[in-house]
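Note that one protein chain is taken out, while the other chains of the complex remain in position.
Coming up: chain A.
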Amino acid sequence: MPKSLTPPLRKLKDEIEGHAKEFGLDFFDTRFEVVSYDELNMVAAYGGFPTRYPHWRWGMEYEQLSKGYEYGLSKIYELVINNDPCYAYLLESNSDVDQKLVMAHVYGHCDFFKNNFSFRHTNRRMIDDMANHATRVRRWVDKIGVEKVEDFIDRTLSLENLIDQHAPHIRRNPDPRRAEDEMKSNERVEGFKVDREYMRGFINPSEFLDSQRKRVEDEKQKAKKFPERPQRDVLQFLLENAPLEPWEADILAIIRDEAYYFAPQGQTKIMNEGWASYWHSTIMTRRALKDDEVIDYADRHSGTMGTRPGSLNPYKLGIELWRDIEDRWNKGRFGKEWDECDDLRARRSWDKKLGQGREKIFEVRKHYNDITFIDTFLTAEFALEQKLFVYGFNDKRNSWEILDREFRKVKNKLLQQLTNFGQPIIEVVDGNHENRGELLMAHKHDGQDLKSDYARETLRNVQSLWRRPACIITRYDNKGVLLRFDGQNHTEKKIDL
């Protein structure tokens, strides 16, 4: 079981915390727990929350983490939970220098959690809520049976990314029910009031009545078209409109809650890891490092910052960007004058000795997420210096290759990767498709096709919640396609977009 800090670790913690505060980091109270490797793998498998609801996929994560460790492929160094107080884990077998590095890194994260705008609406008592979720799930398991509950969770998890990723925070209040509209549209068409029965044919000629009926019918249709606007939060839509049993709705709500809780971490991965790395390196090299620890520290630090050509290390990209921003604002390399200067020599020696770097990065860590961060601060010089490139798959050679080093393309690709979490944007467009109660979703195609076997399987899960046929409009090879699953069969229809 997790242990609290030993006196020597407590001393280290106080020291590092002091440095962090001195540098102006601002964080919730931070609690460290000391765990063994097995325990760390477990906690990581649960996404940081050892009290999470029971499910086999944590077991799968655990298997993979433990295997990765056994084979020496990976080792988890730090694990922090966005909560008030913040919780973080220390590996009991780590050396002092590792512990200091992890602590310094953790304070960076905690500061980020507390101050970055994306986290403002996250649940800071998530530890408690996760435990409550687990209790609720267990209760349903006792009542409904483990097989049914697990099966439902599996299907729901398949949809967990169908939330409004960039919504500022989770919306809880459902739109008012449509009962009233329903009442209104059920009025019968009588035409004008008729006092004398023989006049009826003249006052309300049948063409007129027919047209009136048609109008009401049309309105009814329109009213039935819901949602009125496409809805990005598919989970919310299902929660409000799918014929779910109470236990199903409860579990769906839990999955949705947790998805929203984790969303900001996905949206700020580069900033957040970069920020924590910036601070561990600053605190360690300026304050905490003893002479005999330098080699070990450098080894660990460079291990974290290592890059491989075909992937982007958020730690590395992040820390370099933060340093670049700090440097530019220290030297005044921004603004109109800088942008318009095309004298290479002048640019190289440009230093206005503004010294605003530190202040700037603190401000940036508050108001940006990865997309706006990259969009605003990734410069052509930086991309060149960091040797960024776009890669893609070459079908003819059956291999990955470097496609382009042009700045615009690199930046666009990066932004595209970050938009919506690097996931397809999917909306509910019609909950009464074809007037048959079918669910119609649309994939906002941005040049990348959906992985088709996964799309079918997922559609199957949507259908099972909606209990009527589920469809999605997407594109394959630039042609519009409507995928439909009716509970038995998958069909595919070409459509014009």
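Just so we're on the same page, a residue touches a chain if its C-beta (ideal position, glycine included) is under 8 Å from a C-beta of that chain, and two chains touch if they have at least 3 such contacts; residues count from 1.
Definition applied: contacts and distances are computed from a predicted model.
Peer 1: Among "Stress response protein", "YCII-related domain-containing protein", "Protein-methionine-sulfoxide reductase catalytic subunit MsrP" or "Carbohydrate ABC transporter permease", find the name that the UniProt record gives to the complex chain excluded from display.
Peer 2: Per the UniProt record, that chain is "Stress response protein".
Peer 1: Given the contact definition stated above, which residue among A:Lys193, A:Arg397 or A:Arg436 touches the chain not shown here?
Peer 2: Per the contact definition at the top, the residue touching the missing chain is A:Arg397.
Peer 1: Quick one: which of A:Phe28, A:Trp338, A:Phe362 or A:Phe421 touches the chain that's been left out?
Peer 2: Residue touching the chain left out of view: A:Phe421.
Peer 1: Of the residues A:Ile254, A:Met271 or A:Leu450, which one touches the chain left out of the display?
Peer 2: Here the residue in touch with the unshown chain is A:Leu450.
Peer 1: Decide which residue listed in A:Ser158, A:Gln231, A:Thr304 or A:Thr379 touches the omitted chain of the complex.
Peer 2: A:Ser158
Peer 1: Of A:Arg57, A:Arg408, A:Arg467 or A:Lys493, which sits in contact with the chain we cannot see?
Peer 2: For the chain that is not drawn, the touching residue is A:Arg57.
Peer 1: Which chain A residues would touch the chain omitted from the figure, given the whole complex?
Peer 2: Per the touch rule, chain A residues meeting the hidden chain are 1, 38-39, 41-42, 44-48, 50, 54-64, 67, 150, 154, 157-162, 262, 265-266, 269, 307-314, 316-317, 386-394, 397, 399-405, 410, 413-414, 417-418, 421-424, 426, 443, 448-455, 457-458, 461, 472.
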